[in-house]
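As you look at this complex, bear in mind that one protein chain is not there, while each of the others sits in place.
== chain A ==
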Amino acid sequence: MNLYRDEGIVLRTQKLGEADRIVTVLTKRIGKVRGVAKGVRRTKSRWGARLEPFTHVDLQLHTGRSLDVITQAETLRPYGEALVTDYPRYTAGIAMLETADRLTMGEKEPALRQFLLLVGGLRTLVEGDHEARLVLDAYFLRSLAVAGYAPALESCARCSTPAIRAFAIQAGGVVCAACRPPGAAVPAAETIGLMIALTRGDWASADASEARHRTECSGLVAAYLQWHLEHGIRSLRHVERL
């Protein structure tokens, strides 16, 4: 496979040499790919704008020895153009890209569901119908579920009792009074309800939630995500709440 083609979302870019960039793309069929885009940092570059983070691109790559080389790129949808003019949405979007990068560990391992989820998340973020922080938390919860880390939200993570009492990250979600480990958080019932709504895509309930429950939900989801990733999400510190 010397030359191959796939569509994907640009997750991040790193400078390489004088005018090149290493572009990390989560593609639809192949999975995460890192490719060199030559000369894109020059202002005369024809495709620098197509390989910016958030862009949904149609790519052609050439298999290289260590890194593949991007030979062609066409924009399918430039999500970044809309996000960059709204700072809270931009920071939420960057946190989504970083999480997608972390959750797809290996390169060239197909991750179709993660790709579709990211495209859906970015589209929802751009449409602007829901608060950026809610979209981000919904994305976190669903991407964790796709990766196999879905938190138990409706019955005890340890004994399946429906009478829940607390949220214990290390136990894998909500727990009953008997299974509750020391130090487990005791969130409001509405916060757990919000997490369920976000996981199911019940936007009517999520949009109607109160600010304090959203804040509590964000804190729990962020802690749960980072515990399972065994790694901090750097951009999360910079996500702005409206």
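The working rule: contacts are C-beta pairs under 8 Å (C-beta built on N, C-alpha and C of every residue); 3 or more make two chains touch, one makes a residue touch a chain; residues count from 1.
Here is the rule we go by: contacts and distances are computed from a predicted model.
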item	value
Options "proton-translocating NAD(P)(+) transhydrogenase", "Recombination protein RecR", "Adenylyl-sulfate reductase subunit alpha" or "Penicillin-binding protein": UniProt name of the undisplayed chain	"Recombination protein RecR"
Residue among A:4, A:47 or A:203 touching the omitted chain	A:47
Absent-chain contact - pick from A:60, A:75, A:205 or A:226	A:75
Missing-partner contacts on chain A, residue numbers	12, 17-18, 43-44, 46-50, 52-54, 75, 78, 80-81, 84-87, 90-91, 94-95, 97-98, 234-235, 237-239
